[in-house]
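Provided herewith is a single structure, encoded as C-alpha cells, for subsequent inquiry.
Missing here: one protein chain of the complex. Every other protein chain is in place.
Chains: A and B, in written order; residue numbering restarts at 1 for each.
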Amino acid sequence: MIEIKGLTKRYGNRKVLNGLDLSVPAGTFLSIFGPNGAGKTTLLKILATLARPNSGTVTVDGWDLAKDGAEIRSVIGVVSHSPFVYGELTVEENLRFFGRLFGLGPAGLEARVRELLDSLGLAHRARDRSEILSRGMRQRLAIARALVHRPRVLLLDEPHVGLDPKASAVLDRTLRSFKDGGGTVVMITHDLAKGLEMADRLAFLFRGRMAREVEAARTDAAGLRQMYDSLAAGDNA
Amino acid sequence: MVGVPRKHRLALLVVALPVMMLAIYMALVYAPSPAQGFAAPDAQRIFHFHVAVAWTSYVAFIVTAVASVVYLRTRSEKFDTLALSSAEIGLMFCTAAIITGSIWARAEWGTFWRWEDMKLFMTLVLWLVYLSYIGVRGMIQARETRARVSAVFGVLGILCVPLSFSANRIWAQFHPTVLVTSTGSLQPGMLHALIVAVVAMTLFYIYLVLERVELEGLHLRLEDLKEEMGDDPDE
Partner (left out) sequence: MPSTALLIAAKDLRAEFRTKRTLNSMLIFSVMVILAFRFAFTAGDGGPAMVAPSALWITFILAGMFALSASFSKEKDQETFQSLLLCPGSRTSIYLGKMLSSFILITMVELFSIVAMAVFFEYDFGGPERLAWLAVVVVLGTLGFVGVGTLVAAMTMNTQMREVMLPVLVLPLVVFTIIMPAVTATAKVLGEAGMADVGAEVRLLLTFALVYIIAALLLFDYVIEE
C-alpha cells in the first residue's frame, strides 16, 4: 500500500529524514515509535503530501507521490496534533464541508455524516460550533473528518493524546473497525503499550531512518521496552 | 560554501578601483560641458554617475528576479543567496540613482522630482518593491520558507515594473505638465565618460555582490553551526 525508498528530507542543512525505507502492505496496522525530533511527523507530512521530499521515491496505493498528489490525497485520511476543523462552523457543517471537498454527493454525504456522528458519539453535539467543544470531543470530530471520505489509508500522529479513557476506547474501536474493513493504518505514538496493542507491525524511527521493524506478534510489552531502550542507548552514544 | 575565492575578489577590486578613478576624472575633467540647452551645464557632470548607478541597479534587480526563478526551479540555496545579495546591492545603487537624479533635477529643472519623468518613476517603483523584498526576508525565520517566499516576491516585483510603467503613461496625461525628456544629444567626450562610468559601476557592483554572497555564506554557516550545537540560531 505504501512503499518508501531512500526518502530524504532536509530543512536547511539538517537532514531530518536520511534515506528512509519502509513498506506497509495493504491491510496492515503499523505503529511507529521514536524519540522527539526523530522525524516521525515529517514522514507523515510527506505521506500526506503536505511537505516535499528532497529525494527518494514514495508510492501510496500505486500512485507516485511526486506526480499524483491529488489521487493520493483522495485515498488517505489524516489525524494530527491539531484537529484541523473550523471553530465557527458546527460539527456537522465541518463534516459536510470536508465531505463535499472530497467529492461526496448530497445524498451519500448526509448518510455518511450521520453514521460518523453516531459511531463517534458526537450526535448530540452535531449542531454545536466546534470551538465550544472540549478537547476530546474535538479530537473525535477530527477523526470523523479524517474518515468522512472513506479513505483506504489512515495516517495518525499521536491520536490518543488528550483523550480520556472513554474517548480513547471510542478511537480504538473506530480504528479496529477501519482495519477490519481492509484499511491500512500508520500510527505514530509514544505510548508503547497502545502501539503494541493496536498494531500488526512495529517500527522504530531513529535519526531519520527505520532503525528496526518487528511483527507485533513476536514481542510483548517488556520486549518492546527493551528494544526501544537499547535503540535509544545506541542513539545517544 | 558558495562564492568566489578571496584572491579573485581582490583582483576584481584591483581592476575596479582604477577604472572608477578614471571614470571620476573623465566625468569631472575630460568631458566637455554641454554647449547649449541646459540651464546648469556643469551640473550635467553628475549625470554620468547617475546614469551609471541607475543602469547598474536595473541590472541588479534583473539578476535578483532571474536568480529567484532559478531558485524556485532548482531549490539550490546559492541562488537565493545571489538573489538577496543582488537585491541589497541593487537597492543601494538605486538609492544613489534617486539621490544623484534629484540633485541634477534641482539644478537643471529647479525641482527635486518630476512625476512625469518615466525613468525617475520606474526607479521609484523598483526602489519600493525591493525595499519590501528585503523587509520580508527579515520576517521569516525558517530558511527554506524565507527563500521560497522571497523568490516569489522577487518575480512579482519585476512583473510589476512594466505594469506600473504603462499605468503611469495614462496618469501623466491626466496631469498635464510640460513633458521633459531626460535624454539629449550627447557630445563624444560625454559619451566616453558615460561608458567608462557604466563600466566602473558594473565592476564595482560585481565586486560588492561577490563580497555580499561570501558574507551571506558565512552567515548561513554560522547558523548551521549554532544549530548543530543545539543553540537556537536566532538567540
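The rule we apply is simple: a contact is a pair of C-beta atoms (placed from the backbone, for glycine too) under 8 Å apart; a residue touches a chain by one contact, two chains touch by 3 or more.
Because the structure is predicted, anything quoted here is derived from the model rather than measured.
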Partners of the unshown chain among those that are drawn: A, B
Residue among A:Lys40, A:Arg125 or A:Arg145 that touches the chain left out of view: A:Arg145
Residue touching the undisplayed chain, where the options are B:Phe79, B:Phe153 or B:Tyr205: B:Phe153
Where the missing chain touches chain B, by residue: 72, 121, 125, 128-129, 131-132, 135-136, 139-142, 145, 148-149, 151-153, 155-157, 159-160, 163-164, 166-168, 170-171, 174
Where the missing chain touches chain A, by residue: 45, 48-52, 70-71, 73-74, 76, 78, 80, 82, 84-89, 93, 97-98, 100-103, 129, 145
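Convention: only the chains that are shown with their structure count from here on.
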Whole-Å gap between the CA centroids of chain A and chain B: 50
Touching residues on chain A, where the partner in the complex is chain B: 11-14
Complex contacts: residues of chain B adjacent to chain A: 142-144, 223-224, 227
